[in-house]
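Below is one structure; the comments refer to it alone.
Every protein chain but one is kept in place in this view of the complex.
Which chain is which? They are A, B and C, in the order written, and residues in each are numbered from 1.
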Amino acid sequence: MSHTLILPGDKLPVSSDSAVIIGPGIHNTPISKEIIPITAGILQLSGTQKTIHLEYNSRRYIPQVNDLVVGVVTGSFGDVFRVSLSDFTANVSLSAFAFPNATKKNRPNLKIGNLVYARVSAADPIVDVEIECMDPTTGKDGGFGLLEDGYVFTVGLAFARSLLYNADHAVLDLLVKRCQFEIAIGVNGKIWIKTDELKHTLACAKAIEGCQFVQGEQFKDVVNQCFKDLGL
Amino acid sequence: MSEIEASTTLLNRVDGSAKLQIKSTQIICSVTGPIEPKSRQELPSTSSLSVIVRPDVGVTSTREKNLEEKIRVILNQAIAGELYPRQNIQVTLQILGAGESKNYTVKELTGMVNCSYLALIDAGVALRFSFGAQCFTIGHDDVLVVDPTGEDLKISKSSHVVVYDVKEGKVDQLLYADSLGSFTEEQVYEVLGKAIKEVEGIHAKFREIIQTKVEKDYVWQF
Amino acid sequence: MFKGIEVSTNERQFLFSALKSNLRLNGRQFTEPRTPEITLGEEYGHVEVRLGKTVVVARISAEITAPFEDRPFEGLFNVTTEISPMASAIFDSSRQSDDELLISRAVEKAVRRSGALDLESLCIIAGSKCWSVRADLHYLDYDGGFIDASCIAVMTGLLHFRKNDVTVSGEQVIVHDVEEREPVELSVLHIPICVTFAFFNPEDIETNIKGDGNTEINIVDPDSQEEALKDGVLTVCLNKNREVCQISKAGGLPMDALTLMGCSHKAYEIAAKVTDMIRAIVEADYKKRNEGIQYKLRAENDR
């Protein structure tokens, strides 16, 4: 991975004639049709230069289709639940029918304050964002749905992405060695974790939170310290 | 070149923050957004921008309102608002040290523009380009002073703030300029010309600061 | 309680079960406050107080004005506590929320109405000239304990602040520049310190009426998470002379008198420690400044 830092206004190594797929941090301006970087991040080019995006950390989550998210139910209107994905942003919609086997009679029983793990199914900035709690290809739950008990906490978005998309992330590997846990990682920065014991849950949460501020080789120390602090 | 000291990601409850010190002027800036706007702020096709300026000493007055408007004009040009329709971006600027008397606003304005650039970057708010600001005074002896002190301002004949946008490390367009006092047309061109190098220098400094920030953000990768 | 922030039931229940097993999520003991980090600025009366992640800055300033007509012998002292969205977007800039109002009132009562600053010493010419001292509080980051941190910041600021020396000759008031005459300190009569407690009732709301089975939990110096989930709050403001200046308990869980006494005793220990800390820091800074001056004078003489 190359470490080219790009700032807004910098030139991108793409030619405007060839087709290119742009990702986060890159914008195609509406009038002049230029491809420009719109934030500061590390340049990510695919080998063939067909895709380009910037890797950058932020705290404000902006929904994109197919994102996996953890949200809090804040209310329900008719057949739609309102769900908060991050503080101060508009709530998103979760249809009561966007659950496996849901019918008019068989409504999912969600209460205000419940946590759900869901997938973003529509994310047009002009209209309400929609999420759903099932795998659209199979109609099964696919791991989505209500998250019971456990603890939820927040990390930086870049760290959440790396936890979610690296199945063998060093932090999770270290935690597995200490205890068994269930985890749901949302790219909106919210992470839900549940173990059999309260202290384990807390230790895991603190460890994950702590690891985003240290180098990879220190993960082990952070995890050990978090367990030690709780007398584990 | 002015001695800028700055750091980012200091505050925990906002999406982006930066603190900046140029001489005795010290500013801290926070950015929250895009968030849900109040209904009166909502714009159908672009983001709305609310700027709050708070003085270090004393109550908020029309002086701060005027500064808010100037900053809003500058930041609105830079933020790619079309990406966040019906959303609000909240920029709060707290002056911790003014570095100039209440009769002037040049050092504060310069510091606030530079500080808000870093905070917007930290928050990941989409910007069309980078930008930077520098201030100048011209004394009664017609000598141009770059990045004046509060004392320089007091004895100056005119004061100037210049904001340029920066593309590919080079100054591209004049975003904003504000001059007050008594000065000639030639002096305006002199200031505008001199500011090009200054802003490019400031931008290079910002690149270093942002490099540090990105390294810190991704520390767990190394 | 805070607008815009949604707390999940999971988080609430987890916190409650942790408290039941004698555990705070931030790793502190129930009676363990955060130690304030106090930094003094270059200018007199510029103080930054950090309480965990909470950051509060106080700026003290003074100017000469006319006193109130009905109080010709007294100077003026004002505290501004406007919380900007910088601390958190829960603090709306255009409208003061109830939480913000409670914080403002508590700080006002603690430092102004408790008579911490000797107003009569601010009088220059009775009825026509006096000092007006203002404390501007800037809330930069929020993680609970705004009242406690504000109080420490203002009191440290008042102790640290020096106002210009003045000479009264007849009807004229001559203000001496700092370069010309050593500025003078304010007359601070006592140092009120606020300590906040949060109460939790981990049982059902219905078991609110207490008897022997009182399972209520109280903790010192709640952080933002604990503040958001608390069932009741108590702020005790007292000084090192064991004088209680203010007790503020706005709604929430009812509490019995013994708990109140217990909290006050705990608060005293904390206040005494913080007071010593403030004094030490201000003194150290004063010493450092004086050394600087002496060094400067000596350098002048050598030439």
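Methods note: a residue touches a chain if its C-beta (ideal position, glycine included) is under 8 Å from a C-beta of that chain, and two chains touch if they have at least 3 such contacts.
Rule of thumb we're sticking to: contacts and distances are computed from a predicted model.
The chain absent from the displayed complex carries the UniProt protein name "Ribosomal RNA-processing protein 43", chosen from "Trafficking protein particle complex subunit BET3", "V-type proton ATPase subunit D", "PIGC acetylglucosaminyltransferase" or "Ribosomal RNA-processing protein 43". Contact with the chain that does not appear here is found for just one residue of C:180, C:256 or C:269, C:180. Checked against the full complex, the one of A:15, A:32 or A:48 touching the unshown chain is A:32.
Contact between chain B and the unshown chain involves residues 62-63, 65-66, 69, 73-74, 77, 103, 105, 140, 154-157, 165, 173-185, 188-189.
Going forward, only the chains that are shown with their structure count from here on.
Look at the CA centroids: the one farthest from the centroid of chain C belongs to A. The mean-CA centres of chain A and chain B are about 32 angstrom from one another, to the nearest whole unit. Here the spacing of chain A and chain C, counted between their Cα centres, is 39 Å. Residue positions 32, 35 of chain B each touch two or more of the other chains. Residue numbers of chain A whose C-beta contacts span two or more other chains: 88. The part of chain A that touches chain B in the complex is made up of residues 5, 7-11, 27, 29-30, 36, 38-42, 55-60, 62, 88-90, 125-126, 156, 158-159, 162, 211-216, 219. Contacts from chain A toward chain C in the complex involve residues 72, 74, 84, 87-88, 111, 113-115, 147-152, 192, 198-199, 201-202, 206, 229-230.
On the chain B side of its complex with chain A, the touching residues are 15-16, 32-36, 78, 80, 82-87, 121, 123-130, 165-169, 172, 206-207, 210-211, 213-214, 217-222.
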